[in-house]
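Quick notes on the structure that follows.
Every protein chain but one is kept in place in this view of the complex.
By written order: A, B and C. Residues from 1 in each chain.
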Amino acid sequence: MISFKNDYSEGAHENIINLLVKSNLKQENGYGEDNYSTIAREKIKKTINNDNIDIHFISGGTQANLTVISSILKPYESVIAAKTGHICVHETGAIEATGHKINEIETKNGKLYPELILPILNEHTDEHMVKPKLVFISNSTEIGTVYTKDELVNLSEFCKSNDLLLYLDGARLGSALTSEGNDLTLEDLSKLLDVFYIGGTKNGALIGEAIIIINDELKDNFRFNLKQKGALLAKGRLIAIQFVELFTDNLFFKLATHANLMAKIISDEIKKLGFEFLTDSKSNQIFPILPNKLINKLEKNYDFYIWQKIDNDTSAIRIVTSWATKEILFF
Amino acid sequence: MISFKNDYSEGAHENIINLLVKSNLKQENGYGEDNYSTIAREKIKKTINNDNIDIHFISGGTQANLTVISSILKPYESVIAAKTGHICVHETGAIEATGHKINEIETKNGKLYPELILPILNEHTDEHMVKPKLVFISNSTEIGTVYTKDELVNLSEFCKSNDLLLYLDGARLGSALTSEGNDLTLEDLSKLLDVFYIGGTKNGALIGEAIIIINDELKDNFRFNLKQKGALLAKGRLIAIQFVELFTDNLFFKLATHANLMAKIISDEIKKLGFEFLTDSKSNQIFPILPNKLINKLEKNYDFYIWQKIDNDTSAIRIVTSWATKEILFF
Amino acid sequence: MISFKNDYSEGAHENIINLLVKSNLKQENGYGEDNYSTIAREKIKKTINNDNIDIHFISGGTQANLTVISSILKPYESVIAAKTGHICVHETGAIEATGHKINEIETKNGKLYPELILPILNEHTDEHMVKPKLVFISNSTEIGTVYTKDELVNLSEFCKSNDLLLYLDGARLGSALTSEGNDLTLEDLSKLLDVFYIGGTKNGALIGEAIIIINDELKDNFRFNLKQKGALLAKGRLIAIQFVELFTDNLFFKLATHANLMAKIISDEIKKLGFEFLTDSKSNQIFPILPNKLINKLEKNYDFYIWQKIDNDTSAIRIVTSWATKEILFF
Partner (left out) sequence: MISFKNDYSEGAHENIINLLVKSNLKQENGYGEDNYSTIAREKIKKTINNDNIDIHFISGGTQANLTVISSILKPYESVIAAKTGHICVHETGAIEATGHKINEIETKNGKLYPELILPILNEHTDEHMVKPKLVFISNSTEIGTVYTKDELVNLSEFCKSNDLLLYLDGARLGSALTSEGNDLTLEDLSKLLDVFYIGGTKNGALIGEAIIIINDELKDNFRFNLKQKGALLAKGRLIAIQFVELFTDNLFFKLATHANLMAKIISDEIKKLGFEFLTDSKSNQIFPILPNKLINKLEKNYDFYIWQKIDNDTSAIRIVTSWATKEILFF
């Protein structure tokens, strides 16, 4: 049985494992003040080509989202997000648990645009309602779509002119930035966003995400937030080591490129067979719409999620490829 | 420079590293539903000799404390803890951030006794005050002391008869259970407590603690709490692997025994030299009181924390040994 | 200028004022343990014809909602509400501020039905999502509509069979229960709901709502929740006095009947003129759709909210009548 359920089924790329082994008995300071954290920060800054950023390593995406968002908002401020956003659906109310409402927006493709956000701003005009302050986006989105540079520039300008901050959940940022047609770079992100995170867990790391704080006002005392949310690992070296290797020799981008290629091969084959897709994805998550009979047959050899019932005879399934997916013939 | 600052300076015991390497490319389910989690749970249950417990793996102690405690208490209920307790001092208000007050108790040795708790109960009699519901203890404590079986039995009975739940923070439980004179076992704990955690991070694991829920009423839907607090790792296998090895061939106890022995060797040498100690510790944290001049000299070769000023000429320092400490001559 | 902006523009019915004056210098216990609170509770119990309920007085609706809801839910549990629900729109994220997500449902008429709730239950199946536990409804709703007994019976049965609790926000409950065609009584409510509140502020009281807890499991220690949320008034007598009078000689129902009648007179006149309404309201809030020109003209003599733009030429306005509205010719 081969699993296409997600991109975190395997351990880590061998370079990471090797450094874990090699570094194992070195004594290091705790809580992210070790040498590997320093090295990883330097490498990421160099890749982003931006020295004026703060970098913090954290164990997972939900923890990154809840720690970042709760650190930014005043009690009455809210987050704006697409209804398909991870924080709206799949984080068990983690954001609300820190006290904040999410203003959810229905979208066609999982992406936010100024024209979708504007009505929310127009409605929220007085103290009887929350005050929207932060826009949450994901790239790639939870349904595999990817922002273009134009889209992100527009959104960024809209946010700035409306006193909104912009945060990007980069759980699958590697896949987005290496997807076909992508014209965004990490450097662009560091100019257009206030804060984002670079996902390691879903792109070849054993564990960990790297939070990148760009906006100076969000930098102060961030480690207090990390510690309070239980996000400051004693052996911070563990996550740092992941990023040392991911940002050595472009490994981060190579792994994502591979995942995308694997998805494209599968995708192309499915298209050849004449099937449609639920969303237009160039990233490592694809959502083909298949006859239930075929799905049943596929389930005997492959593991994947049935995403959505389309009609009585067909359903959309989710296929996720990863850095570890081997090039195989899907059908 | 050799560090005695803490017991999380190194990576992990080689058995753990070996299993990480060996298991690396196996596909596993995410979020703690992998095979290693199953195996680790079985091994722990066998060691505890109690099958009627729920086990969840989590990345660190603060996260364990905040997730467990917030899952138990109603909004108006409070935790009782020693003033030296980790949740009172060194977790950046993590418990309060989930909405709950801690009733802090001054203690002589970091341990709680019924007679120390009783006044709190007597004072909190109506709805103008919080309602104490949970007693938090640590073993070994934050200042190196260890509970005897008698002490824990008394505390447990007191809690039961006063409608209080009892939770033990086992960040250094290995050291406690293998300390000289200890008469408690994991099996005892599973009879005397409602919930506790077994610390991996400070006893040879790269990452991770194992939460053990004994009280049936605390078991329901605990994974919802984990997810909401960002504590459900996508690659849960990572932590599970630590505990598979820690609970194979008694590694957990062997590593802790070694740490204690290293502390004892140092401790004995210091005693021979005629120095006193701040607390009576048989565990892997010791607090010798030394002349400042000697401390300055030691600081040239060793790294450790100065814990407390005693008088103008002397201070207590904290020496922490670990599974990885090599037998060396301290002076 | 006469205001139809809301039903809390005036002070209180004179009976209430009279009792305030009369009782003023009597010494009473604080925090809801005064004699007036006892009398008011007795009168309400008699009216509801149910002795097995707990009654607490509280200063306003948002405070009632946030105190009740946060007292019921575990951290990972959510509330289900119509998108037009007061807690979703007009309470500045008060529920989320206590840590809980609201699952918002699009409705046609502001009311919830089993078939609208079922999809939410079907979607929320595992620990990656919140666990819906409480259904929040309003009667009358925020857009003036009213539940029939059949509707509420169905909803109540649906909740019971799906392990959901049912809570009714009765800010305008008087108006609902005296509206044309209503077939529900307070006694019915005490059989169909787990908890609700009877609104005083919008029905002739100077201040206050009465929380009615029916479900035994929700009764314990509720005063702790009140105190913690700042809802336990030192001079609790103030609110109690309102309810002593509202529940003497049916004043509560008489005042609401009057408000409804005033709305009906206006409503009938508007209908005669051939205008439509945004919602089908028999209660004291009506939403006529008028030409903007007419609205401009009306604004010279009357104060009201423009509720919603319909098209370039017409808008829906909100007219709210109250116990204090005098029978006047609207046009």
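Here is the rule we use: a contact is a pair of C-beta atoms (placed from the backbone, for glycine too) under 8 Å apart; a residue touches a chain by one contact, two chains touch by 3 or more.
All values reported here derive from a predicted model rather than from experimental measurement.
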Contact with the hidden chain (one of A:N6, A:S71, A:T84 or A:N203): A:S71
Per the touch definition above, residue among C:S37, C:S78, C:T92 or C:T107 touching the missing chain: C:T92
Residue among B:S37, B:T92 or B:Q242 that touches the chain left out of view: B:T92
Residues in subunit C touching the chain absent from view: 2-3, 5-6, 8-12, 14, 17, 20-21, 23-30, 59-67, 91-94, 97, 201-202, 206-207, 224, 227-235, 237-238, 324
Positions on subunit A where the hidden chain makes contact: 31, 70-71, 74-76, 98-99, 127-128, 130-131, 221, 223-228, 232
Residues of subunit B in contact with the chain not shown: 75-76, 78, 89-93, 96-102, 104, 127-130
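Just so we're on the same page, only the chains that are shown with their structure count from here on.
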Longest centre-to-centre distance from subunit B, chain (CA-based): C
Chain occupying the most central position, where position means C-alpha average: A
Distance between the centres, which are taken as Cα means, of subunit C and subunit B, whole angstrom: 49
Whole-Å separation of chain centres (CA-atom averages), subunit A against subunit C: 42
Inter-chain centre distance, subunit A versus subunit B - centres from mean C-alpha coordinates, in Å: 33
Interface hub residues of subunit B, defined as touching at least two other chains: 224, 227-228, 232
